[in-house]
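Below you'll find the structure I mean.
Here the complex is missing a single protein chain, while all its other protein chains stay put.
The letters A, B, C, D and E name the chains in turn, as written, and every chain counts its residues from 1.
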């Protein structure tokens, strides 16, 4: 069985129930998630070996995060324990024209303060063929950025495929800082995933005048973004861009493109009634990596990734709890949602 | 007050809350339901006398099923107690492109193992004018099939109208077995209800190339299915076919046709935002039987049935908890959903 | 900071969870609300001084109502304590074609039996620049109508702007009685808010043949309603009419018009996926009053009000828990519902 | 099967979850209950025919009350529909030294405003051998008192045994009024149930200096109370007095005495860890009536009643949901609470 | 790290919330548990390698059972998939004098119908030093009994220590059948655990007249039971008997004895306020096995086991979710329950 390693931050996710606003709620639904952990869970669900690497404090809350990952089949044996705290994010689910709201409380988390030298990447990558990280990890701070670089370099040296989801987070760093750090990191990447906004914020790559809030998309723009990324980073073998039409917080259009060998491929597009939007991008990355690791061609991998990620939007929590069979059924064309009995 | 008897299996329904997947949930919403019990509840809610006949074990869980039926006004005095267990079905509600999922745990249930001779149909049908059963009951096993046949024959002898909802369940029996058993049973039926798939799976009657997952429907096809059913079973006075457009697990188109006296009648069509899809077909049967027992003409009975069943999709649980007044208001044209205050 | 006073009834709101029907539920979500309290909460959320005036019994349930208002920043120091009970309304949320249902249990409430003389309006209006009431308050009974009249007169004398939301409630009084009482009261109003049905039921003003359940609206009709209102009450400086398209209980179109200085202005229209419909009209009034008190022009105030009220439909409970920043963002054009992180 | 009729008020019971105070809770657990309905449910659970007579408004909330009774096997066919509202009581469960708190909102209820002539007692008592009422019913108002008198007289004329639980409620009437009304009513009673406080408040019968809050009880006092009651009402065949030691809101001692034929009999005493204290007295009455109707001697009936009522304290809600078998097992000596598996 | 293997049935446990009776509840708390799985979880929590062996059907419900075990660190790699269903037990928690109630729905479960030859015990026991089973496993049916015998024999041959908890279940088999089957099985046991009732029901060993419901215990009786067991099965190296005083469903006394080398040792006794009683015995077995595997002497192992099991009574669900540190602290004398902060 093929193995993929992901590296980043896992947070306690505290979400208000239903559509309650923060001020209304006297309880939180408590789960865990984070871009890279989410990808690891996707891959484990799809039957691959997946290890998630991070640093977590030695307390009961972090224990729960690890137990949940264990139960989902993720290898947690390379998670270091130490530091002060597990990051937290508070989530208030939006609906219709009201946007979902995230309040971060992730500063000083164990993974952001852990020394770059605390991870033994050679040992971690033993037996692995893929390494995935996202732009959130280096944004956590200089130590985390250093660790990411060390990891990416080691992965390349050891012959792993390296993928990166750009994932720009404006509350974590500025575009300037992101540009500086990511420009070095993306040199060690084979497969780059992102959306239009990521490319612009991180690398100043503009796709023109498309108004992403209006519901209109323009294929040419996305192709141009992909081309510019590859021009800037010739090491990139494939660039994949997700195309979200934000009709409202309750309904999104969802599709993606992959660009490889000078060829763009566009996926089928889904009209999604949203249950939980968070983790949507990660589920795309998880689907794409699975598709490629499973040996699918670009189009099939892309359609698998978009279908996987479409299904994620119907599942509460960060993790995409779906099986290969379910994704294949949707990618194969049955989007009817008929009762399985 | 007119009386209808239904016969079949009632199960404990264990549904995960919200849109949680089975693996996410540490609780189940516990209600009861089953095709024939659902019809009895519909009729009781509409003000008719309705008796539900089955066999249930002598334990607290079955007691709860009976108490719920009692509270809904259903006559439970012909429910036998005995056997090992009450059937269970687990339900995970789907959303958008993710289908709802049903896990059956109904083997060895009391009703499936009860002797055909344990029901005194002559006594049960005393004072009744209608008998309703569905294709699920004979699918439970040979004893249940035998009991159904005995019931249908007795009902016909005693002058009751007999209705049957084909309700093919592939997890309970094969098309071959269904064909064999149902071919004998449907001879004692006056009103036959089903959808396109039922007719095909049970009797090999095909409606052509219509793709039910694509959202397109073809009136001619449905008429042809009805005609073929009547050709095969000349005893059928009316055939009614439900027309579901599965746009997604969150949204369905819903309409129906009735065919009688060589005349098809098509109902109004509803665009439904789904709360709970399970029991949708049963609520149609309940509405149709009510309409006919209440003396409506075919068109009115059909539109009543479709409206009743449209409302069912907005109510959680198997049972259709609506009043005649509510159904009539919708059938009368007010689908605006404006607050009643 | 500018101050607005509202006067009316606040009720205990007992809503079944999810989409449960009354007979299904063994619990109620308990919050508080009422047309005029809802407006006060909107204004407090928008940063204005807002006082809510009413009479509540001296018991723990009424204490909770007051504590909730206090926590939302509403001035409760003019709430009298006395009388027998706090009014209650039971709410069953509809979905799709099934309408929401309200059962009132508000007779004999403290505010409906309090003497008109129990309020010291001169003291209450000290420092205030706006007084708002709705047609529900005088409908509570003669004493409440008398108090409303006294309040409106005093407000006018003291130079406050007076606004009124017509809010006809057929379960509280007849159109005849409403006409008689409101005809006197509206003489002391500067800004009149209502929908087509209110104008017709209270003042017999018809907007023609538009079928509000069909989803079609006609601008001319609304203009004609506004003109007729101003003809009847020349004291009215502005008339604002809300335009709801009731597509279903799950989806509404929502827009509004303001008519002033012989000029109609129509707002942007929103296509809303509904979380909680109750309090929608009040949130419009709250937005409009805020807009005017904040010095916006008619168009901006109207668009602010419609955006505020659009957001209300996504929030459970009567109160519109949104900030000026959130309303401005939507009114400014971003209806994409993209995650804020 | 023997039949008992009870007459009184059933209320919507709105209880905060867990041990939450009113101000903390944003939901209520909604059930139904009331002294006389509670007795009817006890008897139906014990397998007797039990009818509950009252007047309820024609709305959904009252429908739910009736459906729950139906599901519990109570005959609701003599419940009149009309009037304004169903009474409500709010309940906050105490713990340890904090007392439970009840807020009544029962004024103007349908049963309190219904005409005495609206009940056809001759028809209601057909086939019945027992009539039970409590001191709460006449306390609801003159009309209800008149109806109670009419009922009690008719019952005596028709040869039924009449029982009464004194149940003094200081928030419903004064001791003076209670004395006046009850003195007439108790003339038609055979079996009188009460506690020390009831006897004192209603009839001024004092049991001396026992401090019921201190945990000490004095048998002689209770005997003296019973004797004085029988002296005052020579028609009383049996007097039964419950003996509650209020150690705290979480723990009570519980026993009772029956006095008949100049002989006191004291029951076994239970040390109870309390789950729900409300309805405890009613479950005693239900147990005693069952015991007598089932032909037990005084001692057995008393011990059955105390055991039934001990079990009630472990069940949430007003109703005592236990079987004869469970009561007999406890009355027979097994109070170990060992798992039944 | 030492490894222990357990073999038996894991069931879906459906418990009503709070103290609700079955008929009151419309939801179930869904967890998993069973005597032997519970022991495996205890051992994994204490840091040992623990594998649980069983057969489960290939459906989502069984998947959830396995994922939960995985998350708790139990080795599930020897769980076979096949058969019809996972066993279920319904639980209604008692309180005070009302006993907890268990309704079994475990017939036809996969583990009870799996062939004895479907387990490869040699492979399973590789690297293990301990094998634990309970009297429930052979009670599931002849196939399960045969598998247990095969396992026990193989374990002895491979040099493992074998422990058995007698665990008589009267709903699964008769004392006669139990005697017959267990008499053969216990020959391959080193450590036998049970309570007084087990010894009597399975082997007819009576401890005299002690009334276990009265709260009195007699040390001599327990010693005599242990001696008789060893006389009957000279292969037994240690016999441990748990001493439960069932004061009520809310409060138990709890202690135990171990008898080895002709020497009885009695543990400290705890006065327990019960949160969840089910799994109490299993947590004792888990503690005792841990103590012995960790090299403690009999007294220390016994006190560890009783402390572990005392803590289990405070944790909801079958599994004993406590750490070695927590058990040692209690066994070391701190039963104060002071907040750890």
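Definition applied: a contact is a pair of C-beta atoms (placed from the backbone, for glycine too) under 8 Å apart; a residue touches a chain by one contact, two chains touch by 3 or more.
Nothing here was measured: the structure is a model prediction, and the numbers come from that model.
**Q** Spell out the interface residues on subunit D facing the chain that's missing from view.
**A** Residues 18-21, 23-24, 89, 94-102, 104, 169, 171, 212-213, 246-251, 277-278 of subunit D touch the chain that is not shown.
**Q** Of the residues in subunit A, which ones touch the absent chain?
**A** Missing-chain contacts on subunit A: residues 14, 22-23, 25-31, 59-61, 63-64, 67, 84-86, 88, 90, 92, 101, 103, 105, 107-108.
**Q** Give me the subunit E residues in contact with the hidden chain, please.
**A** So the residues of subunit E touching the missing chain come out as 270-275, 307, 310-311, 313-317, 321-322, 326, 330, 333-341.
Throughout what follows, only the chains that are shown with their structure count from here on.
**Q** Which contact partners do subunit C and subunit E have in common?
**A** Looking at subunit E and subunit C together, the chains touching each of them are A, B, D.
**Q** Counting only residues that touch at least 2 other chains, which ones in subunit C make the list?
**A** 23, 26, 101
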